[in-house]
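A protein chain is absent from this complex, but the other protein chains hold their places.
As written, the chains take the letters A and B, and residue 1 is the first residue of each chain.
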Amino acid sequence: MKTIIHLQNVEKQFADQVVIPPFSLEIIGGEFLTLLGPSGCGKTTLLRMIAGFEQPSSGEIFLDGKPIKDVPAYKRDMNLVFQHYALFPHMSVEDNILFGLKMKKVPSAEQKRRLDEVLTLTHLTELRKRKPAQLSGGQQQRVAIARAVINNPKVLLLDEPLGALDYQLRKNLQLELKNLQKNLGITFIYVTHDQEEAMSMSDRIAVMNRGVIEQLGTPQEIYLRPSSLFVAKFIGENNIFSQENSHLAVRPEKIKVYKKDANPELHQKTGEIVDVVFLGSLQKVFIRLDGSEETIVLAHENSEATHAWQAGERVGIGWALQDEVKLP
Amino acid sequence: MGGSRRSLFSVYSWVVMIFLYLPIVILMLYSFNDSRINAVWTGFTWKWYLSLFENRQVMDALSNSLVIAITSSIIATALGTLAALALHRFSDKWKAVMNGLIYLPIIIPEVLMGLSLLVLFSQIGFPLGKLTMIAAHVTFGISFVVVIVSARLSGMGDELQEAAQDLGATPWQTFRHITLPVIAPGIVASLLLTFTMSLDDFIISFFVAGPNSTTLPLYIYGLVKRGVSPEVNALSTLMIAVTILLLLISEIFRRKGMAKESNSQLPI
Partner (left out) sequence: MINRTKWLSVPGLVWLGIFFFIPLLLVTVLSFMERGTYGQVVYSFTLQNYVRFFDPLYVSILFDTLVVSVLTTLLSLMIGYPLAYYIARMDKKWQHTWLLAVMIPFWINFLVRSYAWVVILRTQGVVNTFLQSLGLITEPLPLLYNFGAVMLGMVYTLLPFMVLPIYVSLEQMDRRKLEAAYDLGATPLKAFWHVTLPLTRPGIVTGSILVFVSSIGMFVVPDVMGGAKSALIGNVIQNQFLSARDWPFGSALSIILMLLCIVLIFLYYRVIRVQEREGGVE
């Protein structure tokens, strides 16, 4: 496992305002790393610094051990898939894809060979003569990816590439992208605000908030062992219990709901059901805790359980000690 | 809106259109009238047009007009396009200042621009002629070019240029293969517009023309001051025809450009 990109004490300011405070990050060769966070968290700025469209205010970026801070974007051995694809409107699909090779004056036989390869890989062979305006959103997205990967970049950067597509198409393309990454074996740095997307595709996720990487880890680590309150709240559903000067997080599926008189020794808290939402295989049970009006606990219960929970019912709740996560 | 109200509007609008076109049509019609002295229709003739082509002064004015229009439209389009490309890179604050400076020539009354150029040329002792005409026509053309090309550039956004750079295109390659083709319709439109404006200009030319740089509008003015004549009708008709032709060409280019963008993304 070799580091391909190393960001060292990188900082970004816009007009004297710190957008990204100094941080360091090592990206491993061949991994699928996702920068995940709400809009305005600095993930796109970070990606644009790696691509070379923004200059870090301080710090250094290394690609394969070589500093690239002062290397202009067009000399960096990586490619970016733009959010709105940025396909060249006056060129055919083929010319769009060949653009990078033509700029680098690759011999035309080589150009042709790689074009055919990439067209097959992205299922665009039949559309090669079309103009971008004649393509659907999903097809345009594939052209954008083909146009990038034909250059055999060391790293592929993707800026919310599925953001403009509808839900079903996104689901399919997530799988396609993941497979593509596995087949090509190149490093993907993927920016998204969609946690489901991040969870299903990434080897590692960097959760960002206000310019800071809150946590870096595998999807499992991020989900099961969130290291900050932000991550615990941002990823999936969670119940947060405030203590004196710390917090406790318990996932809804780890919360057990008991009838008022059953297993009283396992009751950690008691309360009253305020709402039950049926979602097929599971039901969401919302419980207002005794003694604190505003704390609503969410529990996921199996729909096929013998007892059908009712709003207004008095219940006890509990969870196993190993399922609770202590947060600062 | 009720049906009767709508048809009232429709009738009204057609009346205004007739008001706009009737004088032009009548003028064109009378350029084919056989009678020299008055407005009685005495028969169809081409003779006024033929006499125009035999008239040495008219032909000189035409060639002056063309030389000045071609030269000034090319210079104005080049300078304006470069300025628009640069303007696009300035921060918003500076952009506003520069825009203000560049748009000023459009807003100032033309008389002022004409006489101030006359003052300039006479103060530095530069003889009035084709060169002063070209300089003047470039000056009022630049601003219009900046407006048109800037509109295309901001419509294009930064992403395409970034994408090209990302794919390894040097700044020059990016300009050559991406920026230039995308703004090309704007550049063509600018050329046509500045050409038309130069061909048509009277007020500014009136001040800076020398004895050997009489253009068609200036020649027509001289004739108009002497009164109505079928030759003027014919010459005016030719000018109208050329203007309409140029406008239609630029409209075709504009629609081509629009068609490319309007369906740039189909819904899936």
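Heads up, the rule we're going with is that contacts are C-beta pairs under 8 Å (C-beta built on N, C-alpha and C of every residue); 3 or more make two chains touch, one makes a residue touch a chain.
This one's a predicted model, so the numbers in the text were calculated from it and none came from an experiment.
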Output for the hidden chain's shown neighbours is B
Touching the unshown chain, subunit B contributes residues 1, 5, 9-10, 12-13, 16-17, 19-21, 23-24, 26-27, 30, 37-40, 79-80, 82-83, 85-90, 98, 101-102, 104-105, 107-113, 115-120, 123, 135-136, 138-139, 142-143, 146, 171, 196, 200, 202-203, 206-207, 217, 220-221, 224-225, 228, 232-233, 236, 239-240, 243-244, 247, 251, 255
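Basically, only the chains that are shown with their structure count from here on.
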Residue positions on subunit A within touch of subunit B in the complex are 51-53, 72-75, 79-80, 82, 84, 86-90, 99-100, 103-104, 132-138, 140, 147-148, 151, 165-166, 169
Given the complex, residues on subunit B that touch subunit A span 159-160, 162-171, 173-174, 177-178, 181-182, 260-261, 263-268
